[in-house]
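Then we have chain A:
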Amino acid sequence: MQDRDIYELLAGKLEDAELAWREAGPEAYALVPAARIHEAAIFLREDPRLSFDLLMCLSGIDWDGYDESGKGKSVDILGYNPDGTPETSDRVAAGDLGVAYHLYSYRHDHKFAMQVRLARDNATVPTVSDVWPTADWHEREAWDLLGIRFAGHHDLQRILLDEEWVGHPLRKDYQMPDRWTEVPLAGQPYSKNPFKQDNAPPAGGDDSGEG
Partner candidate 1 sequence: MATDDRTPAAAGGWSETEDLPGLRSELLEINMGPQHPATHGVLRLLVKTDGEIVYEVKPYIGYLHRCAEKIAEGCDYKQWTVYTDRFDYLAPMNCNFAYVTAVERFLDFPVPERAQYIRVVCAELQRIASHLIALGTFGLDMGAWTPLLYCFREREEILNLFERLCGGRMLYNYMCVGGVRFDLPEKWREDVLEFVRWFEKNKIDDYNTLLSYNKIFIERTADVGVISVEDAHAYGCTGPVLRGSGIQWDCRRNDPYAVYSHFEFDIPYGTGEVGTPGDCWDRYMVRVREMAESCKIIRQALRGLPEGPILADEIKRVLRVPAGSCYTRTESAKGELGHFIIADGGTKPFRNKVRSPSYCNLSVIEKIGRGLMVSDLVATVGSLDIVLGEIDR
Partner candidate 2 sequence: MVIVTDVYQKILGAGASPQVLLVLGGLTMALVMALVMAACAIVFTWMERKVAGFMQSRYGPMRVGHWHGVAQPVADMLKILQKEDIIPAEADKFFFRVAPLIIFLGSLLAWAAIPFAPGFVAADLDLGLFYIFAVSGLAVIGILMAGWASNNKWALYGAARGAAQIVSYEIPIALAAIPVVMYTGSLNMNDIVHAQQGGVAGWFLLRNPFLFLAFLIYFICSIAEVNRTPFDLPETESELVAGYHTEYTGMRFAFFFLAEYANLFLVSCIATAVFLGGWQNPVPGVNVAPGLVFVVKATVLVFLQMWMRWTLPRLRVDQLMYVCWKVMIPLSLVCVVGAGIWMMVLGQLAH
């Protein structure tokens, strides 16, 4: 079944929800309101025409600073200054957070992609770990790295980072820490190019793209 048809079925099932269909690049996805995602998940798995039994990937996304025009002018992440101190920025992050679900059905051999948009100050979405148990660890990772809460998850704890870590590193406004417990993280001052004074390519170099 084509993913547009699956979207129609889903929209038909969730009649009063405001679904949207986005075609962005190689893959199109359905934008589902956060409150209805659990219902959508159950429908997608249980309906015999769809039977999406594999949640391939559940990713958290931080849409802050995304350049909608497609010209690549998204805001850079914060790193370290050349003198070794963490970069800071006065910019206040205001973008949405999001979760992307990619589903596959072994029975019918079709795929589907969904996304959810969440407001930054209230980033909560119902869990789908009771529908697809693999989401358990994926949601924990999204919480750990992006701070997205999954309501109803049985044990939403950090998974990759230490339990005492503060902050959610994959957010665009995350400032690099300058120390972890007593270990300084911002190390020696460095120059972006320790071998030359500027970033120009070597003279007579091959511009074929192996950069």
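Keep in mind that, in the parts below, contacts are C-beta pairs under 8 Å (C-beta built on N, C-alpha and C of every residue); 3 or more make two chains touch, one makes a residue touch a chain; residues count from 1.
Selection criteria: all candidates are chains of the complex that A comes from, given by their letters.
What you are looking at is a predicted structure, and each value in this text was computed from that prediction instead of being measured.
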Result, touching chain for chain A in the complex among 1 or 2: 1
Interfacial residue positions of chain A with respect to candidate 1 in the complex: 24-27, 29, 53-57, 59-62, 66-67, 69-74, 76-77, 79, 100, 102, 106, 109, 113, 132-134, 136-137, 145, 158-162, 169-170, 201, 207-211
